[in-house]
Each structure stands twice: as structure tokens, then as C-alpha cells.
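Just dropping this structure here.
Here the complex is missing a single protein chain, while all its other protein chains stay put.
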Amino acid sequence: MSQSQSGNQPHTQFVLTLSCPDRPGIVAGVTAFLLEQGQTIMDAQQFNDAETSHFFMRVLFGPATAEVPLGKLSDGFAAVAKRYDLTWQLRDRSEKRSVMLLVSKFDHCLADILYRWRIGELRMKPTAIVANHPREVFDGMDFGDVPFHYMPVTRDTKAQQEAHILKLIEDTGTELVVLARYMQILSDWMSRQLVGRCINIHHSFLPGFKGAKPYHQAHERGVKLIGATAHYVTADLDEGPIIDQDVERISHRDAADDLVRKGRDIERRVLARALRYHLEDRVILNGRKTVVFTD
Amino acid sequence: MSQSQSGNQPHTQFVLTLSCPDRPGIVAGVTAFLLEQGQTIMDAQQFNDAETSHFFMRVLFGPATAEVPLGKLSDGFAAVAKRYDLTWQLRDRSEKRSVMLLVSKFDHCLADILYRWRIGELRMKPTAIVANHPREVFDGMDFGDVPFHYMPVTRDTKAQQEAHILKLIEDTGTELVVLARYMQILSDWMSRQLVGRCINIHHSFLPGFKGAKPYHQAHERGVKLIGATAHYVTADLDEGPIIDQDVERISHRDAADDLVRKGRDIERRVLARALRYHLEDRVILNGRKTVVFTD
Amino acid sequence: MSQSQSGNQPHTQFVLTLSCPDRPGIVAGVTAFLLEQGQTIMDAQQFNDAETSHFFMRVLFGPATAEVPLGKLSDGFAAVAKRYDLTWQLRDRSEKRSVMLLVSKFDHCLADILYRWRIGELRMKPTAIVANHPREVFDGMDFGDVPFHYMPVTRDTKAQQEAHILKLIEDTGTELVVLARYMQILSDWMSRQLVGRCINIHHSFLPGFKGAKPYHQAHERGVKLIGATAHYVTADLDEGPIIDQDVERISHRDAADDLVRKGRDIERRVLARALRYHLEDRVILNGRKTVVFTD
Partner (left out) sequence: MSQSQSGNQPHTQFVLTLSCPDRPGIVAGVTAFLLEQGQTIMDAQQFNDAETSHFFMRVLFGPATAEVPLGKLSDGFAAVAKRYDLTWQLRDRSEKRSVMLLVSKFDHCLADILYRWRIGELRMKPTAIVANHPREVFDGMDFGDVPFHYMPVTRDTKAQQEAHILKLIEDTGTELVVLARYMQILSDWMSRQLVGRCINIHHSFLPGFKGAKPYHQAHERGVKLIGATAHYVTADLDEGPIIDQDVERISHRDAADDLVRKGRDIERRVLARALRYHLEDRVILNGRKTVVFTD
């Protein structure tokens, strides 16, 4: 739903997301609470995973009449959450998440994300751009006020460099890390630090062509479509929960370089979509899979 | 959600669909009722149209423990419906709708629908196949037990023929009429009789190329994609509420005949999808538009 | 290009396909020959694989004025072919290839191919339908004049059954075998017999989810798109040269059974497309890949 339907709608909007073991009465309990608090529902989606007997919900709501502060709503909701054993999160929709962008040499995803952020499409606060290549590699790109950090890395300095990155994440209050074609494999240790808060774009339609040089693998195999996959990072390389994927048709005329070119378009739109879903609280983890309440 | 997730789920499943002017408390009211009746929610989707201030909802539910008959649920729900001014429908999911198929010469949509029905993908009861061409035109097609009616039509006999069709609709208890490439334009009178219960497939991406010979129009214009549109029939030709659309890429190499060929694939999958959405109570009318709660 | 553009075009049409080590003058040599023979080109596509230095070409042509018989053209062309070291094939476009269809229990691809054949979309002669399940499994399907052969198979009888199939292929003059969801893995021996003349449809987007139960694998992994792959059969399971692939979007709401349902649509359109490409001489092998001159 549009960010800008302010006409008929309350000024404040809250997003509630939750998951829990399934049992009768959850929706009734949650919505009765919202009604009591004078809130009206603008959008809601539920999903009941019959296989795992888990329930997932996202509700967008706001005050029907008088404003109620977030703190008061959260305090009140804690009792409902306890009753149904909910894992939950309640946020003011207008609050922007802090996002750090990691990049290597190819900057098409970075440029795309920064553009979407500038025009207000991606509602976030970039805390830093971190690259293992120096600033001059990104010549011609205007980073505005976003601090740039050059953090080169070699096999020997990897542990140190990751510690630096993690410190920067903490110092800047970064809530989400985006690997925007960051071509370094995070260590297991680092991956574990960032569980559920680090999105990577892999340049293949996973699970096909894991690992290095996927477009060359795809060219070698002679597939007729290539793709890209945005997923949460886990210690298991290219195996994290998938948020979004897309593909495009190719032909025998396309050399590996053409796949790289065509792939850039897929990568940037898949990553931007996954990032938007995350920022709008549309993604909930479901084991090694995701529930994505799309618009 | 799968038709066959019977493992963890109650045997009886009900589908409730509703729309109403928006106001606080609708979801709370509906779900509280379901909880009282010992029902548990398997799937639910809501939509709040900020422009028209109308609310739409589809709930799939079933007994948490003891079975409750449909009649009892319906009677009880009437009070909820009155309170919120609901337009609503409550159905046993296992009950199959009666569907009549109208066709002219091209039978690819008919063959496709019958196949999907045979293997259980489309849950319906075909009441009749009505064609303005004789049975031998459909040589090589096995209609099984579905009665075939040859109802030729000319400009002079149109009123009569439509009256015959309408009588057959009534006699067979047909709930939905599908124009599966029926190449006759229904009269205003007939269209009005069938409002909300007649789906047509138009062989273009509406609103482009209304009227006759859309593939030839598309070829003439030099478009790079062709499409098909499934919509509810209204008195206003090719202007009814759209249920589903799809397109496919074409090239300068495609003559008008190639568009006809490529279009058959689009038509049959769009019509089958729209039909399935209707049969599963996923489509709710919203003025001249539709709300489609897809899976 | 349309099959039916007979208006401005010669009645007889020939399709020439060829591949060879690349060198200057091939196109000039081939087209000079056609001009000498009084032929005019209706459609032509070339491809030069820079990696392997191999050249591929497909030409559709016909007599500009007087008809020339296929035999005379073939004899004449042999000299050109020798000069450029061509692997080639020259066919009358109106001649239909003999095709045998192998199937197991799921008959959606079979039904689809037979329908497309009946309406003239797939120009072929079905020689036989071979199934490892009895005729009654396909109840409600009209096979017309196409002979049906029930050839059950167990681990112990596999060698024998394959020998029977191969004999039937020879006896019927079958030029192409289509595994239309034939759920038996061909032996290495059988695969080698059928190199380049056996197309399989695998129900995943290869190279993802090889082997058994790919939709269940896809559901387990949590991918956001599912696909199907048509490829030539080789002794290396699911590794043969890919002819066509396609995908469709799914969501967390889709259980494995829903993937099976949605997948049927992908499978049948991918297989039909690959089959049409083969029948129209649009596919040329290029090592373990294919060159596909699409329309």
C-alpha cells in the first residue's frame, strides 16, 4: 500500500509483526487488543504454516481517533504476546532503520540503492559505505553525507577487518547490513554475529551455481535463463533463507560477459526489492525459509 | 494453500468472504465470532481500499475440535454481518460450484478447462457445454458425461438463443458461466442477467485492442508483447472488472497467425487462473475493479 | 514466421541447418548456391561461437520461380558442404517427423502435446504412446489412431523393457522420442542409443534440484520461483543439453502440492516449446549446449 495515502488515513501508522506456535484465537486476541486501544487496521496478512504449525502475521494500523504513543501500545501488547507465546515487533512506520552498505568493485547495486534512498523510495538511514577498495574506485558517485570507509582485506587481515566492521556496526547503531556485491565471504564468526540482519545478493538463481563466478558457470552449462537471489546471510555459504529471486531470458548469443551485463539488472532489482521488504517489516524468518508479505 | 494439507488440519473447511464500508473493529468482530464457535483460522487476507473506504476480507477456517454445521455458523454470523453492514458469503470449501461452458470454434480454452477439471485441479461441476457450432467441430474431444448443446445463432435468432441459454442456466442450477472463447457478443439484456457470474477471456491485454481481431490489431500496431484478459462480463463490451491478465514477448518475425498461436497459451492460462480464483472465492468485486486474494 | 504465410511465398519451403568450424566465406558460399538453384531466402539466422570457433546457420528458403526437387538440391549442396566441412541437414518443411511419446502416470504433458498436434500446432506424426502404466490410467483421454503400448517395468525387467521400446522405435521409424513425464531413468545404454533424438522434461530449473521429487526439494529450500527444463537426454542424468526453460513465481503460501500444480503449467509449456523448436529444426547441438534459433 502506498506510503503517501495520508488523505483518509491517520498520521501515525504502526507495523506489528509476529510469529508463534499456532493455536486458536490469535487473530481475535490481537485485533481485540487493537480495537481496545482505539486503533484501526489498514492492512493485515496472516499465514499458517501447516507443516510446522507456526503462525505468522503482519498488521499495519493507526489510531481511529486519538493518538496513542508507541510505548503505551508496546507495554499493553506485552500481555497479549505472553498469552500467545508470540515473537513480535512493533514499530512506528515512519521510523527509518539504520543500514550499512558493504561493497567491492562492482557498484551497480550500491548506486541503485543510494538512488532509491535519495528519492525516498527506500526509507532508511545509511550509516556508512564500507568497501575493500579505495574511494577512487567509485569515482563519479556522489555519496552525499554518507561516510565512506576503506577497509582492505587480505587472508591474513580478515579477522581484524571483520572486527573493525563489527565495531563500526555497533558504533553507528546499524540495524541492517547489506552486502551490495561485497565479494568477500564472511567468516563463520562474522556470519553468526549478523544472523537475521545481513542481506546478501548472490548473482545466480540459487540453489544453482553457488560459489564463485556463477555467470561463467551458467554460461558453461548452457542455461536459458539467468537469475539472482537475495538472502539472509548464514554461516552456510549461499544457503541462507531466501527473500527474493528473479530471472531473465538469455540466448546462445550471450557470452559470459553478456550474462554479467544482463545480470546487473536482475541483481539490483532483486536486492532493492528484498531490502524494501525488510525495511517495511514484510519478511519474517520461518526456520531456513522466509514468509514475505508482499504488496 | 494446498487443497490437500489434510494432515494437520480439520476435515471441514469453510471460506468466508465479505466486504463492507470500513470502520474499526471488523476483524476483531469477525475473528471473535469464529473463536466463540470453536473455529480456527487457516488463512486470512484483508484489504482496506483507502480511496473508497471499503474493507474486504477472505478467511479460510475450520473447527478446532468439534464440527459445527454450516447452517449454524451462517445463522450465528448473520448478527455479526448486520452489526458491520457486511456483504458476505460463507461456503463449505468442499462444495463444488456448477459451471456452464460456452464456446465457439476455437476449443483450446475448453479443452484446457476440461482437463484441469478431470484431474481435480479445478473443483467444479460442469453442467453443460454450449456451442454455436455443432458437435462434430469438437471431434476428438471427450466430453465424458457433460451434456453438449448445439445452439446456433444468427442476428435474427439471437434473442431467442440467449433466452434458451438462460433457461438452461436456470434449469441446471448453473452458478457461473464461462465464455471460453465464445465469439458472440452477449446482448445488454443477457449481460445484465449474468452480472458477477459470467467470466470472459478477451484475447488482448485490455484496455488495448478491444473488439474484434485483437491479434491482427496488435500485429498492425507493432507491439512487442501480446496478452490476454479474463474479466467479468458487463453490458459495456470489454470493460468489465478484470480478474487476471498476462502477456508474452513477441518479435517482428511473428505474423498475425503466430500471435494467434502464441496467444492461445496466454488465453488458456489466464482463463484457468481466473476461473480457479473465482471457484476458490478469491475474487471480490470492488466497483468496476476486483480484489483478488491470490495464493 | 507463420506456417501459413502462403500468400506471397512459394509453395515448397526447405529448411537447411548446418554447423562447422568457422572460416570466412560460409554464408557467401551457401547463399550463392541457393541463388544458383533459383531459390529465395525467407528467413535466416547465423551464430558464430567465438569460444569454440564454430559456426551455426538455419535458412528457410524456397523456389523463386520453378520448383526444384529436394533430391536435386541435396545432391548439389553436398559439394558446398564438403568445401566448408559442414554437418548439415536439408528437409522439406512440410514433411512431418515421427515422434514417440513416453509417459508414466501424470499425463498433463501428454494431453497437451496431443492437443497441439490435433489442431496442427505441432507438425508431427505420433507413432506410439508408450506407458509403464496400463491404458485405464489415461481414462477420459482420446488417443485417436495413435497406438498405445503398455510396457510395465521393474528393476529386473528394465533391460528387456528398454529393448522392447528400442525395437518399437525402429519398427515405427520413430525419429524423436519425447519423455513426457516418463518417470523412469533410462539406462546408460538406452541413453546412448537415443543421443540427440530424445527430449526430456525435468520438473525443476536445472541445475537446481536434480533427481527425484524436485518440487519437494524446492519447497524445502524455500525458493521464490519454480521452473522446468526441457533437455536432450544423455547418459549423465539431468545434465543433457538444455533446449528451453521457464519459471513462475511462488510464495510461502504454496505447499509442495501447490508447486506440483503450478509446475504442471510450466512443464507443459516448456516441453511443447522445446518440441516445436526441434520439429522446426531450430535446435542445433553445440557440445553440451544448444543453439536455438527462436522465432
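Letters A, B and C mark the chains as written, and numbering starts fresh at 1 in each.
Here is the rule we use: contacts are C-beta pairs under 8 Å (C-beta built on N, C-alpha and C of every residue); 3 or more make two chains touch, one makes a residue touch a chain.
What you see is a predicted model, and the numbers here were worked out from it, not measured in a lab.
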For this session: May I ask which residue of B:D112, B:E162 or B:D244 touches the chain that does not appear here?
Result: B:D244
Problem set entry | Contacting the left-out chain in the complete assembly, out of A:K213, A:R269 or A:R288 | A:R269
Seminar exercise, completed: Contact residues on chain B toward the hidden chain run 47, 49-51, 205-209, 221-225, 227, 241-247, 251-253, 255, 286, 288-292, 294
Problem set entry | In chain C, positions touching the absent partner | 1-2, 5, 7-9, 22-28, 31-32, 34-35, 38-48, 50-51, 53, 64
Seminar exercise, completed: The missing chain sits against chain A at residues 1-5, 43, 108, 111, 115, 118-119, 121, 140-142, 144, 251, 253-258, 261, 264-265, 269, 295
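Methods note: only the chains that are shown with their structure count from here on.
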Exercise. If you fit chain A onto chain B using the CA atoms, what's the rotation angle, as a multiple of 5 degrees?
Worked result: 180
For this session: Grab the C-alpha centre of each chain and report whichever is closest to the global C-alpha centre.
Result: B
Seminar exercise, completed: Taking each chain's mean CA coordinate, chain A and chain C are separated, in whole Å, by 42
Seminar exercise, completed: So, in whole Å, the Cα centroid of chain B is separated from that of chain C by 35
Problem set entry | Overlap residues in chain B, where contacts from two or more other chains coincide | 1-2, 5, 43
